[in-house]
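Every protein chain except one is present and positioned as in the full complex.
Let's turn to chain A:
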Amino acid sequence: MSLRRVVVTGLGAITPVGKTAPAYWEGLIAGRSGAAPITRFDAAKFKTRFACEVKDYNPDDYFERKEGRKMDIFTQFALIAANEAIEDARLNDEGIDKDRVGVIWGSGIGGLTSLQAECIAFAHGDGTPRFNPFFIPKMIADSASGNISIRHKFRGPNFVTTSACASSSDSIISAFNYIRLNMADVMVTGGSEAAITESGVGGFNALKAMSERNDAPEQASRPYDKERDGFVLGEGAASLILEEYEHAKARGAKIYAELIGGGMSADAYHITAPDPEGNGVVLVMQNALRDAGIKPEDVDYINTHGTSTPLGDGAEVKAIQKVFGEHAYDLNISSTKSMTGHLLGAAGAIEAVACIMAMQHSLVPPTINHFTDDPELDPKLNFTFNKAQEREVNIAMSNTFGFGGHNTSVIFRKVSE
């Protein structure tokens, strides 16, 4: 059986730097930071008191109150991004067989806000369980894909992938495979996360994973800078519509790009620390290149995982040099997390959108907040520091790695008609 070709026919996003896919892209190329003091809760006693929140978010702008309050904020973000992508791809047009449209979403954590609220309410009570009947359906991570299918009546394959910060790259690859294997014609995929809560911020602080640069939040996410001190927590969602190529052509869909390959691997090293040698990261990029049937020299741009942690950034760069050799110097490399912060399970999805937009606009979004070179990193590499760079991008790779040692890479190619 030959594998079917898969293209991207719709995009959606709600992010800390823009609340639609086009606004998100504008934020990226302007080099805008989404970081600011936390407004969701009183963070006065927390080590980190800032994050990349979705700005001025009010669920009433998107949902009827009755509908909105039955969804955790991570599911609200999922529906907002998916609705934009579905409309962009015109998936509710007549003639689309909704039995052949599925949803595979990604979330690293799920409904943390709901879990926390219900546990606090129980702890404040007299021991009588008064858990809300919507608590479990709000909290479970698969409520995102479930709600998207219910809203649009998509009856194809439906589930959520969870692999921490690689979750939505894994959902993209799963969706890709279901279409390639002829188990669906169209897949709504992407990821969402909303962990800017007391337990989310406190938990990541305990891991010593987050930046504590409270005096300059906008400069805190600084991948590849010598003074980087951890990631900045972000929230939001992005969605991609994947579609079988002939199916897309037959209905005259707008084709943004072709998804040509995906790779997965595990570090098998430590539950939170990256393998300093980057062996799992080398393997995942090699796996993705092989799946795509391309050579390292074919790649123009890598949107890195690059979370701004001291260890992780260096290991990934080392791995890129191992895989790409001399061609590493010809690549554009950037970490858009310098602007959006780290959206955890939604990172793969928003960064896939960034790769596709870079192809569309022949413009590579920057790694902002570069102040001091890190002597550990090869100065001949082009990290696209501080300003977007014009470049024809034919092939782009997006890397994501998650706690647990999960590594995932996806590769997109420009489709020339």
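Simple rule for what comes next: contacts are C-beta pairs under 8 Å (C-beta built on N, C-alpha and C of every residue); 3 or more make two chains touch, one makes a residue touch a chain; residues count from 1.
Here is the rule we use: contacts and distances are computed from a predicted model.
UniProt records the chain missing from this view under the protein name "Acyl carrier protein", selected from "Potassium-transporting ATPase ATP-binding subunit", "Acyl carrier protein", "1,2-phenylacetyl-CoA epoxidase subunit PaaC" or "NADH-quinone oxidoreductase". Considering the full assembly, A:R65 is the residue among A:K45, A:R65, A:H124 or A:K380 that touches the omitted chain. Within the complete assembly, residues 64-67, 130, 132-134, 137 of chain A touch the chain that is not shown.
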